[in-house]
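With one protein chain held back, the other chains of the complex are shown just where they sit.
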Amino acid sequence: MHWWLPPKASTFTGPIDGLFLAILIITGIAFVLVEVGLIWFIVQYRQRPGRKAFYTHGNTRAEVIWTAIPAVTMVALGLISNHYWVEIKGRNSIPANAYPIGVHAKQFEWQMTYPGADGKLGTGDDFTIRNQLHVPVGRPIVVQLSAEDVIHSFYVPQFRVRQDVVPGMDIKAWFQATVPGTYEIGCSQLCGLGHYRMRAQVFVHTQEDYDAWMKQAAQEASQ
Amino acid sequence: MTHAAATVDQMQPPFPAERGLDVYNKKLGMWVFLASEVMFFAALIGTYVILRFGATGEWAKPGIVLNIKITAFNTFLLICSSVSMVKAYAAIQDGDPKKMRFWLLMTILGGATFVGIQVYEYIHLVEHGFVPSGVREGSELAALVANGTLPAATMGLYGSTFFTMTGFHGFHVTCGVISMAYLYFTKALPGKYSKQDYGGIETVGLYWHFVDLVWIILFTIVYLI
Partner (left out) sequence: MTSVAATAHGAHAHHDDRSFVQKYIFSTDHKIIGIQFLFVSLFFLLVGGLLAMQMRWQLGFPGKPMPGGGVLPETMAPGGVILPEYYIQLVTMHGTFMVFFAIMPLLVGVFANFLIPLKIGTHDMAFPRINMWSFWTFFIGGLVMLSSLFVPDGAARAGWTMYAPLSARHDYSGASLGQELWSVSIIFVGLSSILGSLNYITTIINNRAPGMTWFRMPLSVWSLFITAILGLLALPVLSGAAIMLLFDQIIGTHFFDPAAGGQALLWQHLFWFFGHPEVYILILPAMGMVSDIIANGSRKPIFGYHSMVFAIVAIAFLGWIVWGHHMFVSGMNPTLGSSFMVSTLVIAVPSAVKTFNWMGTMWRGNLRFHVPMLHAVAFVAMFVIGGLSGIFMAATPVDMFIHDTYFIVAHLHYVLFGGSLFALFGAITYWYPKMFGRMMSEPWGKVHFWLTFLFYNCTFFPMHITGMAGEMRRLYDPNQYTFLQPLQPIRVFISISAFLLFATQVIFFVNFWWSLWKGKQAPQNPWEDNGLEWSLPSPAPHGNWEKVPTVYRGPYEFSSPQSTEDYLPQYKKLPTDREPARAPVAGH
């Protein structure tokens, strides 16, 4: 059984898990404060015969305090989140040396187009494989997402990466895997009858393994 | 408005209530309703703007598919009917129900003619091949698309937005004509409106001016630019 976030396998896991934990601590404090306060009041101030409640319409100072504290916290949280957001999804966040792979989603499969030997998409040596995403470890990957029919969503939990794939739009998303292994791509946007089985796999290789795989796959594709 | 509280709503409490606004219920209700209508048309017009200016291809140039002249006349007619509505309102304020009836009738006729011309325009457009899904194959307009006079890529959106926006406006005009006709026959003709009691005229007038205003916007963005 799993009680925490999935294993970490990309560079995004650091900031995202850290932010998650930070928010968990902040909200945890607020949660305990409120719930303990409520229970305390429930016990302490339950009705007793002959007692009258304390007649007050409020206290401006207290209200200012509990307006200001959440406000400051939220502003700080917003600034920190935005810092990472710009790094992860911002317009210029995609590293210049990112390795391109085309991902085309359709009901209900993923078609991955690899750049072939020249490392560029849209050239003659591109080849396409269904439902298998092979990437080298430790190198930024940019997936160029397109959709055939409806909206799908590209999601790899271990990478903490998600991007909707929208028909009529060319969207790029990037990530950098850190741990070699096999992971799953899920469609996380309801895309019709077969949404639940629109699954693919990600294989993270070391650079040498990747090069070897690429050579072989390109050869198979050209046959 | 400091006339006697004669037209106050039937549910007007028999005592001075804690009123937020010095406006009787029907009129306030109409204002509130128009706020909602503004949002409705904003959704339609916003969609048009997003689709038109977000489209990858060019938009059809004005005047090729749509007949601007006849619609300009129609626009003029609708503006006139707004003027006649004001005249009707002014007449009953002056306590002249006869004049009010005349101008109200003119407004109804103006609105009805507007709808009639719009129906004629629709029939004409469909005959030429302009339909909500774009251009009908094998039609007169399809030939224009083929020779490049009209952009093929955006004709579908052009048809979608044109028929939806003008259609819903036409529907609103029709509703206005029906309500005015209803008031004309049940209230104006039996002489139920007077200098002290003309809430119905004022309320329907507000609606009518709104519909007119929407049309001026639609005419500009759909036909002229």
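Chains: A and B, in written order; residue numbering restarts at 1 for each.
Basically, contacts are C-beta pairs under 8 Å (C-beta built on N, C-alpha and C of every residue); 3 or more make two chains touch, one makes a residue touch a chain.
Note that the coordinates shown come from a computational prediction; the quantities given were computed from them, not determined experimentally.
Residue positions on subunit B in contact with the hidden chain: 1-25, 28-29, 32-33, 35-37, 39-40, 42-44, 46-47, 50-51, 54-57, 131-134, 153-154, 156-157, 159-161, 163-164, 168, 196-199, in rising order. Where subunit A meets the omitted chain, the residues involved are 1-6, 12, 15-16, 19-20, 23-24, 26-27, 30-31, 34-35, 37-38, 41-42, 45-48, 51-59, 62-63, 66-67, 70-71, 74-75, 77-78, 81-82, 84-86, 88-91, 107, 149-151, 153, 155, 157-158, 160-169, 171, 183-184, 186-197, 199.
To be clear about the criterion, only the chains that are shown with their structure count from here on.
With centres set at the average Cα position, the gap from subunit A to subunit B is 48 Å.
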